[in-house]
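If you scroll down you'll find the structure; I have some questions about it.
One protein chain omitted, others in place.
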Amino acid sequence: MTTEMEKAGIPVAQVTPMTLVAETVGSNRIIRGRSIVHPLGDVDLAPEEEHELRRMLVQRALDALASEDRTTA
Amino acid sequence: MRLTLAVHSISQTDFGPKTQLEGTRLQIDVEELRRCILQDRRLQSVDLEIARPGESCRAGYVFDIIEPRAKEPGSGVDFPGILGPVTPVGQGVTHVLRGAAVTVVDGGQPGGELGYESRRGGVSKILEMSGEAAKRSSYGDLQHLVMVPRAHPDIKRHAVLNALRVASCRAAVFLAQTALSQLPDSTLDFELEGPKSRNGNLPRVAYIGQIHGHQHGTESDEHILYGANTRGMMPTPLHPNEWMDGAVVTSYSWGGRGLETYFYQNHPIIGELYRLHQSGQANFVGAIATISSDQESEMKRNSMMAAQIAKWNLGADGVVLTKYAGGAPHTDMFETARQCEALGVKTVVLTSDTASDSRAESALLINTKEVNAIVSHSEGSDVRFQLPTVDRIIAGNSEVADIISGLSELTPDALCGIANNQGASRLQPIIY
Partner (left out) sequence: MKVVHYLNQFFGGVGGEEFADTPPNFLEGPVGPGKLLNQILPEGSQIVGTIVCGDNYAVENQQDIVSFVNAKVKEARADLFVAGPCFNAGRYGMSAGAVCEAVKSESDIPVVTAMSEENPGVDVYRGEVLIVDSGSSPANMRDVLVRIANLGAKLANDETVGPPSTEGYIPQGFLRTEFVEKTAAQRLAEMLMAKLKGESFEPEIPVTTFEPIPVPLMTTEIAKAKIALVTDGGLVPRSNPDNLPRAFSRVWGAYSIDERPKLLEEDFEVAHGGYDNAHVQQDPNRLVPVDVMREMERSGAIGSLHEEFLSTTGNSNPLENSRRIGREMAQRLKEAGVDAVILTST
């Protein structure tokens, strides 16, 4: 999916806990998600901490989009 | 470590006045067995039936299938952590009723993460005793004691599942204890010297197997490894004899298609590696139990550690890797294999076809050039079994009875004993 959107010229940052899969199919901007059961969250954190984690992951995605290189963050 | 299996062949199983083994005939006092199962106060009743090879009978949905086994007194505990204290198994004498099985059917709730329905929708695991599907199943020629334990209605689902697990082990031991005082038909010895073994300059081989996939979580009281739920588990050396002797049972995961405790007890891969060892072709140095993780960092760490143990603790030259079904465990298995190859440990992996379009290019979720030795049991989604109408249905509840009595066709993933993640499967994808 990522590569088809990128072929169409839309930059994609992929947040995924399964980075190996994303890497092998050729995704260019990969951000490590927290967990398969909650990629942008963490039930073990307090609500405000969890929100901060999510904000950080989204920020990493935005940074990756701004970057001109292949990135795994 | 040396384990002797005292094998008693079973040709016939019946209910009768006394629980006993006479020659190859197993007789079960159904009331005595019922009392044994119902000592668990969470259960209010249990249905007990026998399903024999070729009988026009279908059971579902299957919780687990176990081979009846009992440890010789003084040899250790049966199913430590589940039925008794946590003490090591894999040594001494274990009596085996070969040709028999305890098959537990879940009568609990449908749907959801803990329900008995297939997560992919459609039917969950079925035991088929007649027709083509039975002929192709590893379980088709066994004498099954099929039991449907029913919990009190106010018992929480996780506790019901725990009760099913305890009941399945109790029944397996109960049946096999009939063999304790008897001479076996044959004995099989499993002995390894372990990592220190030199055994000439034979290639050193090992097994790395996942025992749960944590993308589906576990219950806190779920029994998997010596009674533990494997949360936060790191890879650990687990002697091949421990795998076979009750240290590991399958998790509740209904996504775990093609995984039953029966094939831990009769582990096909451990069996093959023992064969290589005993025939002087290789030096079987040990096995590692691991999990697949739901977290990237844990996945990387566990993969790395499993590879390190294989390389530095076992000194393996080559390993066989298996996963606990599914796509996420596939990632962990491939990463572990990649880490092994990076350390110079040669790998072969057992995969299933993870896509549904029959195209070879989709079949592997992950393609890396290092992990190039791939065996697949497929999931056989292109294989269809025509099912006969059957005389007898053993179902967990009336809703399931309606569903499974009306089945006319199934793919292997819904049938016990055809596609199997532990190496028992004879399915293979052929490239056309």
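Order as written gives the chain letters A and B; numbering starts at 1 within each chain.
Note that contacts are C-beta pairs under 8 Å (C-beta built on N, C-alpha and C of every residue); 3 or more make two chains touch, one makes a residue touch a chain.
Every value quoted in this text rests on a predicted model; they were computed, and no experiment measured them.
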> Among B:314, B:328 or B:410, which one is in touch with the chain left out?
Replying inline: B:328
> Of the residues B:50, B:169 or B:269, which one touches the chain left out of the display?
Replying inline: B:269
> Can you list where subunit A touches the absent chain?
Replying inline: 1-18, 22, 24-26, 28-29, 33, 36-41, 43, 50-51, 54-55, 57-59, 61-62, 65-66, 68-70
> Since one chain has been left out of the picture, which residues of subunit B touch it in the full complex?
Replying inline: 113, 118-121, 136, 203, 205, 215-217, 255, 268-269, 271-273, 275-276, 281-282, 294, 317-320, 326-328, 346-348, 350-351, 353-364, 367-369, 371-378, 380-383, 412, 420, 422-432
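Operating definition for what follows: only the chains that are shown with their structure count from here on.
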> For the complex, which residues does subunit A have touching subunit B?
Replying inline: 17-21, 24, 32-37
> Which of the residues in subunit B come into contact with subunit A in the complex?
Replying inline: 215, 217, 294-297, 299, 328, 331, 334-335, 365-368
